[in-house]
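Yeah, one chain of the complex is gone here, protein chain that is, but the others are all in their spots.
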Amino acid sequence: MNFDFSEDQEHLRNEARRFLEARCGIGVVRGVLDDGARSHDADLWAALVEQGWTALTLPEEHGGLGMGRTDLCVLAEELGRVLAPVPFASTVYLLAEALMMAGTAAQRERLKDIAAGRCIGCIAIAEGPGEPSPARLAAEVRGGRLHGVKLPVVDGNAATLALVLARNGGQVRLHLADLTDPSVTRAPVDTLDPARDLARIAFDGTPCEPIGDEGLVDRLLDRAAVLIAFEQIGGADRCLETSVEFAKMRYAFGRPIGSQQAIKHKLADMYVNNQIARSNAYYGAWALESGSDELPSAAAAARVAACHAYWYAAREGIQTHGGIGFTWEADQHLHYRRALQLDMTIGSPRAWRDRLFSALEAQADEEL
Amino acid sequence: MNFDFSEDQEHLRNEARRFLEARCGIGVVRGVLDDGARSHDADLWAALVEQGWTALTLPEEHGGLGMGRTDLCVLAEELGRVLAPVPFASTVYLLAEALMMAGTAAQRERLKDIAAGRCIGCIAIAEGPGEPSPARLAAEVRGGRLHGVKLPVVDGNAATLALVLARNGGQVRLHLADLTDPSVTRAPVDTLDPARDLARIAFDGTPCEPIGDEGLVDRLLDRAAVLIAFEQIGGADRCLETSVEFAKMRYAFGRPIGSQQAIKHKLADMYVNNQIARSNAYYGAWALESGSDELPSAAAAARVAACHAYWYAAREGIQTHGGIGFTWEADQHLHYRRALQLDMTIGSPRAWRDRLFSALEAQADEEL
Amino acid sequence: MDFSDTPEEAAYRARAAAFLDAHAADLPRPTGGEMDRLAVARRWQAIKADHGYACITWPREWGGAGGTAMEQVIFRQEEARRGVPIAFFGIGLGLCLPTVIRYAPAEQRERFVGPAIRGEQVWCQLFSEPAAGSDLAGVRTRAVRDGDDWILNGQKLWTSGAHYSDYGLLIARTDPDLPKHKGLTMFWVDLKAPGIEIRPIHQMSGGVEFNEVFFNDVRISDAQRLGEVGEGWKVAIFALMNERVEGGKDRGLPAARIIAIARATPAGDATLADDGAFRAAFADGYVRMRGVSLTRYRTLTAMSRGQTPGPEASIGKLVMASELQELSRRLIEAQGAYGLIDDEALSMADGTVHHDLLHAPGIRIAGGTDEILRNIIAERVLGLPAEPRVDKDIPFSQAPKGI
Partner (left out) sequence: MDFSDTPEEAAYRARAAAFLDAHAADLPRPTGGEMDRLAVARRWQAIKADHGYACITWPREWGGAGGTAMEQVIFRQEEARRGVPIAFFGIGLGLCLPTVIRYAPAEQRERFVGPAIRGEQVWCQLFSEPAAGSDLAGVRTRAVRDGDDWILNGQKLWTSGAHYSDYGLLIARTDPDLPKHKGLTMFWVDLKAPGIEIRPIHQMSGGVEFNEVFFNDVRISDAQRLGEVGEGWKVAIFALMNERVEGGKDRGLPAARIIAIARATPAGDATLADDGAFRAAFADGYVRMRGVSLTRYRTLTAMSRGQTPGPEASIGKLVMASELQELSRRLIEAQGAYGLIDDEALSMADGTVHHDLLHAPGIRIAGGTDEILRNIIAERVLGLPAEPRVDKDIPFSQAPKGI
């Protein structure tokens, strides 16, 4: 039985944690949070690239290190812990994965740019309020040119290359579009998590090329769901640690508030949620790495559990800290905001609950 | 401002409580619970009739006392407190209300039998698993004769006269059917709450007559929802009182378990739920008594809140009592069972939540 | 059961309405910021004072109308209906001035009561501290006797309105060697006194409603003491008992607004209003929110019958705050990624829902945390026993303390 990270992976984690402690203190996060003009921390991004993090899972022939998705899960968890203000998920879990899964030989050449830090990715799906649905999609490719407005796009200001969901002939599929093209107009939009980048992007006849088939977007989101679950668990565990620490130190009525059952049981519930999320995420990692047929249900379960855990931990982390936890200067609200950001970045937990049920239905049909 | 029971009504309550304390001790409930052959406690029923409870809201010309629905709410709450094993809701909130709302002069003559205790009612809607829907209804009236199987019917063994939902021509509507007719076959079915009566009833060409229009059943259930909410609140408050009392007396670790926040906050939540339910039920009572247009939303809100409160109180009442609360001899499980019985008796809380949303939508449309 | 006034209440409401119709219509609408709102509120307060509506329940000798709590409620309802400004003076007239009237010498009462009633002077309370939040008696701000004066040093926190207040009620520790509740003394302070520094607190919601107030060797006269030395806790309890029973105000958008939003939010092939999960969750939240509103009518009924409402009113904030948090999250979540957009021009209901989501955590804490409110309900309503107290009978200086 080997249902845990390996010794090598724990080593990777220690390295990553040390690196991020040095390079991604809370000041780095607040630097982006407090400055509306900054989409991300460029120094941190450059340092990650230098460490080979964007190259970790890329094939060696494209300048990558050829490591596994489980290794990437380790980095994801550590990035989530420190609220890293960088477009890592958009670039590595989404763009690079799409290229590796479905890119033509020419398209896959872009992987070299990702490995070298010359390319930042994003995925552009939403076009306004409500979960996106193929039937309502307006963005369209006509004569190889993309027309439409995507709102919002996570990391849309920082990105150089976008995956864009658009109508093309009778199909709704992903396309690669270069965001530096003059036909592209983009601007930041105010977001619940100002430490992360959010954009409105208008395409007005932007050259683009399709990537993968109609099923790619769902397969891609399944994969990203597992990796983002680890970011969420990293954040949720950090909230738990901080809250436990505070509950031991903070006194009321002559004793630590952590000796009161109201706080004690709240933190026990937080721990339980985080463990439930972790176990589901491990199964997701196994399904991702092993190419299991169960990936859709495993990924959805990982995401649903992780969204719940992070939201609860962030929300009750503030409550545990009391008044001080509600101030701008305290770090609790950064997790509250990030929990919401990660909840919504690739489809809300609401949508993923439904997706989980559908995946379990499909599995049940298989079993019969 | 007068949003509470009146002095007269509080007097009625005191009378009712004294009466039920004398006549409906827990032994009476267990007498029905433990004896599969008994549908209800006939002595208690006779005593209620003698007290005029079945006649309370009936018009004076039919042998009634002509009192208001809010007075009936008082009795409902007291009956709920003591888990009364009698077909009161079926007879008074459903059958008598239907006759008063929509009965022809001839049909209304039955009210005299209700006042005098010669008639017990029931409402027969369900025909198997799932919330009933007009589209799936199989019971049918052909040539004035009723055919079909109703499963289950609350109070169906005790009743003499049934309201039966059946297809008739192009319509789905309620019919009055005499259950003593030889074409009727009925038998008890095992139920989660053996202190209350549950039946399977087969109609094989039973004479029947329609009552009211197609809308009657919904209007009737709205009215019953308010009254049953008071039964639920009576039960929920009883669970709270018992649990508070136990938590003060029961010691662990050298102090009352009620001094521990885990128990303390559980009971505070129980209190909050009960108050929320009570306030919604008062509004339902006002809407019922005053004939307000808001009755559909008020009734649904009262029912949703009361179902939640009673279930929580019954469930956590057992938990508060610990091991002893899980024994057959303890009374906690009687409330657990009754909470489920009242949840399901006129449509589940699940269905009523949806109904509440629809009612609020209709109100919002009105307001525009 | 109905919602109508008694004949006496109806008569009072008619009188109040006549007064308001005669005087409130001419008030200017504030156009600028907080200071402008304060100016209008002062003007209105003076008008009310001239006509005996400023402190309805106070005795006439102190400028009140000797009225009932129900009359006060009716007047507030009529004020609210007309949108006149009612903020700024609640803490002063509700909490500080009753304490001054009860504990200050005659000449100070004369000095303060009139200007406060007319809105000419604003008061705030200086009770909470970094280490004295839920545990209010844990105050560490020191007052050290120096001849006929006292020297104050320490920090107060979560002080509403300190930046526009003239005076404050302050509780300080005068003897750390006595047990916690016994070494406290109450004072009033002039907030313009040297050594006082007022800093706004930046909240996670972006708002600035509270202040930190620092005391650095602030010298006050012993004449500013309210009550005996060491009796501060008793005086604080008196002050807080005068706080208006707060049943929790209605929070969040009205149901009709939410339904409109749900109908406008695409979900799958239909809208959010067709989604079973949303319908069910909204229904559950609605009955709780609605239950709190309706519970207030029950409280008013008790008042109308001459009863004094008890601690059961504390269910209001407890329920509303959590429901607001979950409801606003649910609405935002249903927008999909678009829900992340926190821009008044783009997001639903002009950003109200996003504001609620970021504000709700504070509501769950301010004025009694969820946990404290559950304790109050359990102990004061249900009569459950208190927890063992380890710090009650030992010198405060030796009681265990944390951060």
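Each chain gets a letter, A, B and C, in the order it is written, and its residues are counted from 1.
Following the convention adopted for this analysis, a contact is a pair of C-beta atoms (placed from the backbone, for glycine too) under 8 Å apart; a residue touches a chain by one contact, two chains touch by 3 or more.
These figures come from a predicted structure and were not determined experimentally.
Chemist: Considering the entire complex, write down the shown chains that touch the omitted one.
Modeler: When the full complex is considered, the omitted chain touches A, B, C.
Chemist: I'm checking contacts with the chain that's been left out. Which of A:W53, A:F203, A:F230 or A:Y282 qualifies?
Modeler: Residue touching the chain left out of view: A:Y282.
Chemist: Taking the full complex into account, find the residue in B:L12, B:A126, B:A159 or B:L220 that is in contact with the omitted chain.
Modeler: The missing chain is touched by B:A126.
Chemist: Using the touch definition from the top, which of B:E97, B:D193 or B:E361 touches the missing chain?
Modeler: Of the listed residues, the one touching the omitted chain is B:D193.
Chemist: Applying the definition given at the start, please give the residues of chain A touching the unseen chain.
Modeler: Within chain A, the residues that touch the unshown chain are 1-5, 70, 240, 244, 247-248, 255-256, 258-261, 263-265, 267-269, 271-272, 275-280, 282-283, 285-286, 289-290, 300-301, 304-305, 308, 350, 352-354, 356-357, 360-361, 363-364, 367-368.
Chemist: Which residues does chain C use to touch the chain missing from this display?
Modeler: Looking at chain C, the ones touching the missing chain are residues 275-281, 387-388, 390.
Chemist: Which parts of chain B are in contact with the chain that was left out?
Modeler: Chain B touches the missing chain through residues 125-126, 128-133, 135-136, 151-152, 154, 189-193, 198, 246, 248-256, 260, 262-263, 311, 315, 318-319, 322-330, 332-333, 336, 340-341, 343-345, 347-351, 353.
What we mean here is this: only the chains that are shown with their structure count from here on.
Chemist: If we define chain centres by averaging CA atoms, which chain lands farthest from chain A? Would you check?
Modeler: B
Chemist: Please report how many Å separate the Cα centroid of chain A from that of chain C, as a whole number.
Modeler: Chain centroid spacing, chain A to chain C, equals 40 Å.
Chemist: CA centre of chain A versus CA centre of chain B: separation in Å?
Modeler: Computed from C-alpha means, the inter-chain centre distance equals 50 Å.
Chemist: Could you say which residues in chain A touch two or more other chains, in rising order?
Modeler: 260, 262
Chemist: For chain C, write out the residues touching at least two other chains, lowest number first.
Modeler: 371, 374-375, 387
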